[in-house]
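I have a structure here, written as structure tokens, and I will follow up with some questions on it.
Missing here: one protein chain of the complex. Every other protein chain is in place.
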Amino acid sequence: MNDGSSDPEQLGERRTPFGEVWQVFRRDRLAMTGLVALAVLVVCALLGKLLTEWWVVIDPATVRLPDKLRPPLSGPSEVIGAERLPEFGFYLFGTDDLGRSVFARMLQGSFVSLTIGLVSVGISVGIGVLLGGIAGYYGERKFLFVRIDAWIMRFTDVALCFPTFFLILTVVALLPPSIFNIMIVIGVTSWMGTARFIRAEFLSLRERDFVLAARALGLPSWRLIFRHMVPNALSPVFVSATIDVARAVLTESALSFLGFGVQPPYATWGNILADGRAFLFDAPWLFLIPGSAILLIVLAFNLVGEGLREAMNPKLRRARA
Amino acid sequence: MRTKQILLILPLLLALLLLQSALWVPTYGSQAAQNSGRLQTFIEPRLSDFKLLNPALNSDATTAEMMDRRIYDRLLEADEKLDVVPCLAESWTVTEEAYVAVRPERRLPDGTPVSGESLRAAIDAALRGPLSDLSSKLRAVELAPPGERTRRETALQQMAGGKSESISATVRVRLPERLRLRLDTVEPQLFERLEPVFGQGYFSSIDVKGRIEIDPPAAAPAFESKLDELFAVGEHNPIVTFKLRPGVRFHDGHPFTARDVRFTYQAILDPKNASPRTSSYEAIERIDVPDDLTARVVYKKLNSTSLLDWAMMGMLPEHLLNREALEREMKARQIPAAQREKFSIRDSSFNRSPIGTGRFKFVKHVPDQYTVLERNDDYWGEKPRYQRIISRVIPDRLAQELELHAGSVDRYEAEPHQAARLRTDPNLQVVSRGEGYYMYVAYNLRRPPFDDVRVRRALSMAVNVDDIIDYVLFGEGKRASGPYFSNTPFHDPETPLQPYDPARALALLEEVGYRKNAQGFLEKDGKPFEFTLISNAGNPQRKAVVTIVQEAWRRLGVRCTTQLFEFPVFLEQFVHVRNFDAFVLGWIGADITPDRRQIWHSSQGGNYKLNFTGYASPEADALIDKILLEYDRNEQIALARKLHRRIAEDVPYTFLYEPSRPYALDARIAIDAPELGPGRFLPITTTPSGEIDYFFPRWFTRADPAAVAE
Amino acid sequence: MWRYLGRTIVERLLLLVLISIVSHAVVHLAPGSPAEVDSLNPMMKAEDVLKIRKSFHLDEPLHVQYWYWLSDLFSGELRSFRDNQPVLPRIWDRFLNSLPLFAATTLIVWGLSFPLGIAAAIRRGSRFDRATTFLAYTLISVPGFFLSYVVILGMSRTFDLPILGNRTIGVEGASAFVQVMDRLWHLVTPALMSAMTGIAILSRYVRTQMLEVIGEDYVRTARAKGLPEDEVVYGHALRNALLPFVTMFGFLLPGMIGGSVIFEQIFAWPGLGRLGYEAVLGRDFPTILTLNFFAAVLTLVGVLISDLLYALVDPRIRLS
Partner (left out) sequence: MSGPLLEIEELSVSFPSDAGALPAVRSVGFAIAPGQTVALVGESGSGKSVTALAAMGLLPPSTRVSGSVRFEGRELLRLAPSELRKVRGGSIAMVFQEPMTSLNPVLRIGRQIEEVLALHRGFDAVRARAEAIELLGHVGIASPERRVDQYPHELSGGMKQRVMLAMAVAGRPKLLIADEPTTALDVTIQAQILKLLRTLCREQNMALLLITHDFGIVAHFAEQVNVMYGGKIVERAPVVPLFASPSHPYTRALLAAMPRAELGRARLEAIPGRVPALDQMPAGCPFAPRCKLAFDRCVEMPPLSRVLGDSTGQHVACWAVETETT
């Protein structure tokens, strides 16, 4: 509308930017459900790390061959010795082909899966912000007779021209398959979007009044970048990072599915799922449980991400009010 | 509004078009009804496509399965009991020519100086005396004038950084005057027996430096250790003479002759072809073709297992692959002149439209999809019942199972857990065949504490292999006790299995000096017992074994970490450069040969060779060498069994199990048995040695599934 | 316009060379040698293994290997390590195999996304909108292979219909019509499965675009003219909302290689993605490099096409 609340300052006077976003976000039922689900998953992951590695109560490595492929909620057979009894005296999620408790493995995997998602996105955002920032802020300077901006953007183009998934496959196949390499590879192959985005944002921010004013005051450029520009460019990055985490978790599971993912002893939801595939007809829970878990976590991240996007988008927000 | 209507109607039409197609798809039941040829067609799945359909250029199992007994025939065959029987060769004889260099610098025991004539006289005398048993076998003793022998040889050269490189050179040997002894059988002990006649030390090595010329000279150092092989005073030249089956024709009608045998050999050795089979045939000096149906294979040295190579090698048609044929092909394909020099059999289109003498003719190959073979109605032997074989590429076992249910394949090799389920399906039959494979844990004997046999034994005892067989393999397998497969005569059934006994395992480790520390882990001199167990990714069974073994050892108090690597990485970075503590792997194939030199001889411990563990036992080395010299089958078996037991006792590997591979087949497939009466048939079975495809020519699909097998 | 074309094409060719060098380095610096070198075969001596390695030029310096690859590629003599077959015809073959699946997937994605997205945008906030929103998020979040297997499980158990591969083997005797239908049917499931995520993402995007556009002044103008609602939505708003999608057309192309690995693997579809996957597994360097090269070519061509298309569709853009 032309009239009415065309001046955004009018609405925002009483609230902090965060509070404002939260106000909108809170009303988004789907996004809130996602947030709650995420919180539960994070608790699960921390508990999983605690209980399966530091203070081993639930041992995902215990092999109980006679109890292989037990359906969920079934009890252990009598031949299982006391030292190998499952955590609650029965198999909550059933057992896999080696008689390991799927519940224990899922719990262990939750931390690994979540870490892969977060760390790899951290890496990609880091690279993206760095390169995009340099291109956007120092782009006019020259290096070897070519503008830095051109260098970086050509490099980004090169990176974009590799079919991402294929590249990940190749690189993962080449590197020793440690969990860190998977994180790095996913991170290193997905920074291009962020870089382009940050660059564009910086270019426009550079010309904005408050930055020009700050520059006129003679503030050092690091202060300009970190106090004034980065915080302003970051909120959309945060939104896309949330969704990228979801994508990274999916990528990991796809890699595992093709046999290139995280290798034992780490259990990830991806490789539990990949292993369960062979037993699709014999023990569907081996496939369905991790599959649903991945679906859930990815959905939660996506919902939260989309919720944030809506909440932070002033255009949509105004239209809604 | 038009746009709106298009947007709504188009997707609907698309959906309808796509979904209605389901109505026309033939299902399991309707396939035979719609398509009369279906019963005459055997459809089998493969996990991956084969490479070159040329037996000289490929040695991998998938390709071999397609070629052997189907497109190509071999000179010999292994029968149901793995004995060697005729195939393209109707019969064969093994004879020998032995050469003894004349060493004029020596004197015979009676003092006469050595010359060709004096040696011959000495032999004649001996034949009447201590060597009388040879007189009937010794056809002739002749004098061969001095000459020159040129051979192409290959050796390993150590490079900087632990890498090795293969280096080839022309080796020219100036031969002295030599005595040629023609024998009717191979006499491995000939020189040992002649030694007292010619004088003690007559056959000991002589300085060969002056006689040998290596071109290029730079390669000389690499051959330093091989000099004795290049020329010796006494040289055995075993000769195998094959009488070929008359009237055999290639699929294009061209008759099969001994020249094709020779050509096949030459093709393997031609360095341009980079054949993986070279080493098996390098022992051959030459192949003579006295007539169309006789091939005389002359070997450089004793090699008792060399006959078996002819039971593993399909015969190529010379007229399609010799230089002229290749020239013709290059002309037709307009290969530029610059490329012509490099052009080899490897580049020929023959490899994708092969012609052999086998039961099936190659018809069509769609890469990575399927291959069609048609029955060869001119086949010389028993003709197969099926008119056609279609071999499909289905990269996943689960997918193969689904296709079997859908009726679009007739059989597949099931995973054990699938088989357990499929056995209850009335539409299917499940037959387990021996896979010719065993799984093991290899230890790096070069590294402590694995150099101590007690440690290796303890680790072996901690693993409950029977449980693995029962639960991971669903009973589809048996325990392995040593290096020979249990379906071969070389396997020693008396060799004891390592018992599952964690208590004794612990006792053994305590004997070595390990004690449990506060955390419950084993320690010796303050150092915990810890190491890394590795394997390759992508093999679920191996992954399961790694997990089980790790857990078993952890319960023993051993801190074992595990890692899986992609196969090429696993080999290149760990196994081949001996950078490992222990790994899980399996050995496959080569059931019919008793030769285990590559894997167990101490000379094969270097990087890139196959004695990964660095196993070095003088006793085993001697046995391995002797097996290669022993031409008597029974003696050979006895030696092999000794070797089996020796290696088993030294536990360089923890020998785990030999899995069997369940085959799930359409229940209507049976073995035709007209000898039992008209219309009679037998259910699908394996041979005593565990092979299933052996009876394939007699397999057929019954139109009437109700009939009962005899 | 022509100057723009010339400049971009030169720029992109340079980029292409750069990409091929980088990918060459990445592939060759990797540990492990081609699987063709069957170094575990007891019938092969270490000498033979190394000899074969040599015949692949694997021991030469990188730049020499790069030169071999490049000259072989352009003389058409590039051969796979795996089976010595020429690489280019095989890639072409697989491309033709991938094409129907790709086309069907694209048709499904684009055919369904627009009606769904538009409907959701028009009915913003309605039950339909909320349901499709949730469904879209679910589809974006579900691992494609997971869904595929669940469907395979259901399909094969319930209908007993073959769904793997690109046709039923063994129906050669059937009529041409049945064979065509058979091929069509084999397209349905894999295309649908690989379209799922696409539908979800694209329909969301369509919805957002429509919402943006529907709030624009010219849409109000159209309404004020008294145009029927359908004409307003489909004639005025949609046209503008469509603009960003034109650029997406170009980016569809490279998806043919990377995007289909998993589905081609699951459905045993002999396409480009599986070729790449198998080449990576077997360290078939010539195939990997050439595929990467073509992916890059496709991306660059795709970018060019989308630039040109955009200029074609949006009258406001002039290439310079």
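Each chain carries a letter (A, B and C) given by its place in the written order, and its residues are counted from 1.
Keep this in mind: contacts are C-beta pairs under 8 Å (C-beta built on N, C-alpha and C of every residue); 3 or more make two chains touch, one makes a residue touch a chain.
Since the structure is predicted, the reported quantities are computational estimates derived from the model, not experimental observations.
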item	value
Contact partner of the left-out chain, one of C:T8, C:Q85, C:Q179 or C:N240	C:N240
Absent-chain contact - pick from C:S71, C:S175 or C:T221	C:T221
Interface with the undisplayed chain - residues on chain C	125, 216-218, 220-229, 231, 236, 239-240, 243, 313-316
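Quick note on the criterion: only the chains that are shown with their structure count from here on.
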item	value
More contacts between chains, B-C or A-C	B-C
Length of the line joining the C-alpha centres of chain A and chain B, rounded to whole Å	48
Approximate Å spacing (C-alpha centroids) for the pair chain B, chain C	41
Per-residue multi-chain contacts in chain B, two or more chains	566, 569, 573
Residues within chain A bordering two or more other chains	173-174, 277, 280-281
Partner chain B, residues of chain A touching it in the complex	61-63, 65-66, 68-69, 97-99, 173-174, 176-177, 259-260, 263-265, 275, 277-282
Chain B to chain C touching residues, read off their complex	1, 3-4, 7-8, 10-11, 14, 17-28, 31, 34-38, 41, 43, 48-52, 57, 59-60, 154-156, 164-166, 168, 271, 274, 276-280, 336, 339, 346-347, 351-352, 366-370, 390, 392-396, 399, 402-403, 405-409, 566-569, 571-573, 576, 585, 587, 589-590, 598-599, 606-610
Touching residues on chain C, where the partner in the complex is chain B	31-36, 38-55, 59, 75, 77, 79, 82-85, 90, 93-94, 104, 107-108, 111-112, 114-115, 118, 152, 156, 159-166, 168-174, 177-178, 181-182, 184-185, 187-188, 191, 228, 230-231, 233-235, 238, 265-268, 270, 274-275, 278, 283
